[in-house]
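With one protein chain removed, the remaining protein chains of the complex are shown where they sit.
Letters are used for the chains, namely A, B and C, taken in the order the chains are written, and counting of residues starts over at 1 for each.
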């Protein structure tokens, strides 16, 4: 709601998905509770990954969140429509960093922006393992150089 | 789960509160979903504020989150008991920064650590306003110099 | 998933709204957790009420849930699209009963069906009060005789 960094714009993102708000996203202060933004972020990243059949979220492999964060520029209320923007900012051997933002109605400026760091892990050993080529290529398709 | 920064210890925090896990905190990967940690953080900060009757969360005044973040060191599963640690790291005119951590069972090292920046706002104008003395004193009671 | 009552069909409902699934709607069993259906139901009923400016959810008046329930016919997974159907089944002096159902993708048969009983209450006294005419008329617009 009050972060001083300038809000990002839609053009800075490469993939978008709509999120419908739920009545109990709204807390006693009358706006979307902060924890809910991470549900939107999580759903956006996994939604993008699931646009291709990469076998993530199965018995074999998982994407595990190592770190995330959010800056809240403007509150979001129940009547709002929400569109989430996503980009990949960095791809390492077995981890990737995403940039995310929440756009309300037809706003060009984000109401909130955040980041996620995902680590690709083997579901049996719980250890990081290098991205398979199809996963890496999928991440590269929305990579924006810093 | 994989953040490289060393996990913090209980002694670094000044106020603690227990959180019971819920079955649907656990996502398809078998561990507590990242968004749920922010419910724990939010509840810890507001729980601390509500140990005194400061009139927060009423028609007069609210604490609004400007920014937050979390680093995930180790996954948390359904059987775990959870204790949250809290400290205040900085107090400004109308905003405060908190440090938080989630301790599992009897662990001395945090399974996750995070931060929250709260802004004190007037509920009518939605503008920041200076902390009243009782709020400031309450925050100071768990202040840890950086 | 296994309820023996026959699943209802789209034609039995009068108002529809889309709901986007979230990654952490899915629990460890790989399907949408039962508690989340009530978020969908709640959002559907309030979403319908908010299509007209009736002053619900303000300092003056609230709709409070007296009772609800759900039968689960078939599990819902992350990739699914969800459309919620709503009808009003009964209108009393200060309470109403709704029928609801969740339709997956292009299915004609509901994957889950439920009901809600709402009571109209004064926010100050927390006591039931008779529906104002605009609220009653709005409810009647989707009334289906039992």
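Operating definition for what follows: a residue touches a chain if its C-beta (ideal position, glycine included) is under 8 Å from a C-beta of that chain, and two chains touch if they have at least 3 such contacts.
Remember, it's a predicted structure, so these values are computed and weren't measured experimentally.
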Quick one: jot down which shown chains the absent chain touches. A, B, C
Touching the left-out chain: which of C:7, C:49 or C:62? C:62
Just checking the interface: what residues of chain A touch the absent partner chain? 23-24, 26-28, 30, 33, 35-36, 59, 78
Chain not shown, touching residues in chain B: 18-24, 39-40, 42-43, 46-47, 50, 57, 78-79
Extract the touching residues of chain C with respect to the undisplayed chain. 1-3, 28-29, 33-36, 38-39, 41-42, 57, 62, 64-72, 75, 95, 119, 121, 123, 126, 128
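Here is the rule we go by: only the chains that are shown with their structure count from here on.
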Taking mean C-alpha coords per chain and comparing to the overall C-alpha mean, nearest is chain A
List the centre-to-centre spacing of chain A and chain B in whole Å, with centres computed as mean CA coordinates. 22
Would you kindly tell me how far, in whole Å, the mean C-alpha position of chain C lies from that of chain B? 33
Listed in rising order, chain B residues that touch 2 or more other chains are 28, 33, 35-36
